[in-house]
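Note that one protein chain of the assembly has been removed; the remaining protein chains are unaltered in position.
A and B are the chain letters, set down in written order, and residue numbers restart from 1 in every chain.
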Amino acid sequence: MKTKVRVKKDLYMSLFAVLLGLIAGAILMTATGNNPFDGFYFLFRGGLMNIERIGNTLATATPLIFAGLSVAFAFKTGLFNIGGAGQMLIGGLCATAIGLTFDWPKPILLSVILVAALIGGALWASLPGLLKARFNVHEVVSTIMMNWIAYWTVFYLVPQYFKGPFLETESQRIPAAASLKVPWLTSLFDGSYINLGIFLAVVFVAIIAFILERTTLGYELKAVGYNRDAAEAAGISVNRNIIFSMSIAGALAGLGGATFYVGFASNMQIGVLPAQGFDGIAVALLGANSPWGVFLAALFFGLLHTGKGFMNAMTSIPPEIADTIIATIIYFAATSVLIERNWDKINKIRLDFMIRKREAEQLEADSGGE
Amino acid sequence: MNHIVEMVDIRKEFPGVVACDDITFKVKKGEIHALLGENGAGKSTLMNILFGLYQQDSGSIYLRGDKVSITNPNIANDLGIGMVHQHFKLVHNFTVTENIILGLEPTKAFMINTRSAFARISDLSKQYGLNVDPDALISDISVGMQQRVEILKMLYRDAEILIFDEPTAVLTPQEVQEMMKIMRGLIDEGKTIILITHKLREIMAIADRCTVIRWGKVVGTVNTEDTSEEKLAEMMVGRKVLFELNKKEAHPRKEILSIEELSVSGSAGRKGLKNFTLGVRCGEIVGLAGIDGNGQKELVEAIIGLRKADSGRIMLGDEDISTLSIRERIETGLAHIPEDRHKHGLVLDYTVQENMILKTYYREPYSSKGLLDWSFIYEHAENVIRDFDIRAGEGADSLARSLSGGNQQKAIVGREIDSNPDLLIAVQPTRGLDVGAIEYIHQRLLEQRDQGKAVFMISLELDEILDLSDRIAVIYNGELVDIVDADKTDENEIGLMMAGGKRGVAT
Partner (left out) sequence: MVDLIYQLFPYAIAFTIPLLITSLGGLFSERSGVINIGLEGLMLMGMFVGAFTITRIEMTNPATAVWIGLLAAVFFGALFALLHAFACVTLNANQVISGIAINMIASAVTVYLARLITGSGNVQIIRGMSRVTIPILSEIPVLGRLLFTQTYATTWLVLFILAFATFLLYKTRFGLRLRACGEHPHAADSAGVNVYLMRYMAVMISGACAGLGGATFIVTLSGEFNGTAAGLGFLALAALIFGQWKPWGILGATFFFGFASTIANVSQVIPVLSQIPGIYLKTFPYVITLIALVLSSKSSQAPKAVGEPYDKGKR
C-alpha cells in the first residue's frame, strides 16, 4: 500500500523529469536554429488536433502501456527487465505466425493470437527468470542477451517462413481477420490506427493494479522485490516468485508485441529491435512503477511520437526530437535522487514532529486517565 | 597541558539529527583515551571528522597546538592520524602488501615497487610483534589477522595518533588480552590511542581517561582511576542502570527443541557445523556463546531452514523439521529474531502493518482466497504497536524505514512473540540498540520464558548471555564445547571455552 506522501512525491518527481526533458528538447531545438515554441506547438498539435490524430496517439500508446507495465511489474519484484524489446519481438512473431497460418473466424483467431503472444513473451522472459533464480545470473545482462537472440531469431525466421511478396526484410501482411483493427473503431476515429489493443491495455492496467495492491501474490512479489532475504526468511519462496514475476512481465511485453505487430502495424520488419521495449523503461520510470502511472506516462509518450511527424512537416525540426525528450526524461528520472534527497529531508522532519505529537498525546491521555 | 589532539566546539548535523552538538574533546600525548557512548551517540561521527571522512559544520581542530583543517583522509595521514574502522577497509582480492600501500604506493619507473614496501612491512610487523605475512591474500587470513593488517596500515603511514573503533567486537576474551598488550606496546613506542567503545570493562582495564558522549553532547571526561563501571554507565545512559535484571527462577519442563548430531557445511571460507547436539526445554532460556564465525550462523540457518543439513535431525516437539520448508517450520511453532534486522527481519520499504503479516499474510483472517483484508491487517498492526510500545510517526502506516533502530527491533520482536511460538530463536537481539531498548527486549524474552515457552538466544555479547541465560552452551569451530548452568560458571570459564578449551582443562 502506498501512502499518500509517496504518491505525491512520485508525482512531483515525474513532473519534474518531464519538465527537464522538455527543457532539454527546447535547448536542442534552439541550438540547431529552430524556434522551440513553434516546435512544441506543432508537436502537441500533431498528436491532438483531430479525432484521427487522437486515435493514433492512443494506438501508439498501446504497446507502450504494455511495455511499461512489463518493466514496472518486474521492477516490483526487484528485477530489471531490459528484455522488453526481445519479448515484444517473440510475442509479435508468435502472433504473426498464427495470423498468417490459420484461417479461422476473427474472434477465435484473435483470441488464439493473443494467447500465443502472451505465452511466447512469458516463455522468453522465464529463461532469464530461471537463470536469476537458479544461478543468480543478473537479469539485466541476460535480458540484453535475450534481446539479441530474439533479434537474430526473427531476422532469420521471418524471411525463411513468412517472406513478404516485395521485400526481403519484411513479412507478408496479416489478413484482416488476424488484425486487432476493427472497422467500427477505425471509422469512429476517422481511419486512424487505433485498434482493440487499447481496451486490452486498460483491462491489463486494472488487473495488474489489482494484483499488486489487493492480492497475496502481489504482496509476495513486492516483498521479494524490496528485500529478497527477509522474504525468504519469512517463508516466501523467492525463486518461484522471481520466475513468476519475469514470466508475467514477459507475458505483458508479448501482448504489447501483438498490439504492435498485428494491431498498429500489419506486418513484421526484420533487423529492428522495437523501440517500445526501451521506451517502456522510460514509461515505467515516469509512471513511478505504478500501473495507472504507467498508463498516463505511455499516453504522454504516445502523444510525442504521434506529433513528431507533423512537427517535422511544419518546421525543419527532425522528428528525433521526441526520442531526445524521452531519453532525457529517463536520464533525469535516473538522477532524481537529487530531488528525492531534499524531499526526504523535509519528510523526515515532518515524521519526527508527528512522533513527538503522538507521544505528547499519549502522555496527555495517560495523565488524564489517572 | 600537553594535548596532542584538541577538538573544540565541533558541530555536525545530518538531515534530521545533530550527530555532534558542539563537542569539545581533548587527548593528551601518550595516553589511551576512551570515547564512550551508546550507539548513535555521535562518537563515530566525531572520529570520522578527525580522520577527515566528514567535515564539521563548525568548530575547530588543533593538533600539537596548531589549528588544522582535515578535509580528507590523506591530510589526516600526513598529520599522523590513523584509524582502524569497525568494519575493516580491506580489499579482499589484494594481498596484505597491496592493501597496506594503497594510496601511498612507492613507485619506480611508473611501476609499483612492491619489494621495498615488502621489506618495510616485514620490519614493522616484527617490531610490534604482529606476525603478519605480507604476501597473503586478505580473503585467506583470519579476522584477527585482518585487524593486524589494519594496524600495520596505520604504522606504515607513520601514524602517531591511532583511532580504534570497537576493536574487540570480533575477538575472544583471550584475544582481547593480546590486543591490549599490542596497544600497550604501541603506547611504549610513543603513540597515542583513542579507543571508541561501549564496553565499560575494557575501558577500566586499559584506558587512562574516558570521555562520555550522550545525544551528541559531551557528558564529561574522567580519569579511569577515579571512576567505576557503574558511574560510567550512568553517565552514558543518563540515569541509573540496573545491572541486575528482574529475573525469576526458571521452571523448565519438557524438551521442545532437540538438535541431534547435526552437521552442516559452511559457506565459502567459513566453518560449518559438526555433529552438533543440543536441547532447549520449555520455560528456559539457553544462551549460545562463541566467537563470531564458529558456526552460529550455520546453526541458526539450519534450524530455521535457510540452509540444508548434511546429516542429523532437528526435532521441534515431536516433529522432525529438518526436511521441512521454511514456512512449514514457522507453522510448526518456530519464531526467529534475526541477527541482521535490515537484511532478514524487515522489508524496510513496507509499512509497519505490511511487515506485521510477513509470515502470516496467506492465512485467514489476514487474507482469504488470495485477497488481502487490509482493514483487519491494519487493526492487527495497531494492536501490536500498542502492546510492544513501538514508536512510529504514522502508526501502522509508517514505513519500517522511518522507524529508529530500537523501534524496528521492537516491531520484529512484537511480530515474532505475537505469533505465539513454542520456540523463539533470538540472534543478537539487542545489537546496536540503546540501553532502554535493550532492557525492554530482555524483559520480553524473560516473560516469554516465564510463560513456559522456550527461548534459544545466540549472542556475541558475553554479558548478555550471562545475564539472561538459564543454561549456557558454548560453540567453537562448529562443535559444542560444553553446556553449563549459568549460575555455576563465570565469564572467565566461558571465555576459555569460547577458545576451544573444555571445562576444567586449561588451554
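FYI, a residue touches a chain if its C-beta (ideal position, glycine included) is under 8 Å from a C-beta of that chain, and two chains touch if they have at least 3 such contacts.
Keep in mind it's a predicted model, so treat the numbers as computed, not measured.
For the chain that is not shown, the touched chains among those present are A, B, taking the whole complex.
For the options B:50, B:90, B:347 or B:381, the residue in contact with the chain missing from this view is B:90.
Considering B:56, B:77, B:147 or B:197, the position touching the chain not shown turns out to be B:77 (whole complex).
Within the whole complex, the absent chain has one touching residue among A:15, A:49, A:188 or A:334, and that is A:334.
When the whole complex is considered, the residue among A:148, A:210 or A:292 that touches the unshown chain is A:148. Here one chain is not drawn; of B:53, B:204 or B:483, the residue touching it is B:53.
On the side of chain B, the interface with the absent chain consists of residues 14, 48, 51, 53-54, 72-74, 77, 83, 85, 87, 89-94, 98-99, 102-105, 107, 110-112, 153, using the contact rule stated above. In the full complex, the hidden chain is touched by chain A at residues 28, 32, 80, 82, 131, 135-138, 140-142, 144-149, 151-153, 155-157, 278, 281-282, 285, 316, 318, 320-321, 323-324, 326-328, 330-331, 333-335, 337-338.
As a convention for this text, only the chains that are shown with their structure count from here on.
By the touch criterion given at the top, residues 15-16, 304, 306, 325-327, 329-330, 336, 338, 343-351, 353-354, 357-359, 361-362, 367, 370-372, 374, 391-395, 397-399, 402 of chain B touch chain A in their complex. Against chain B, in their complex, chain A makes its touches with residues 1, 3, 214-217, 219-220, 222-223, 226-227, 229-237, 341, 344-345, 348-355, 358-359.
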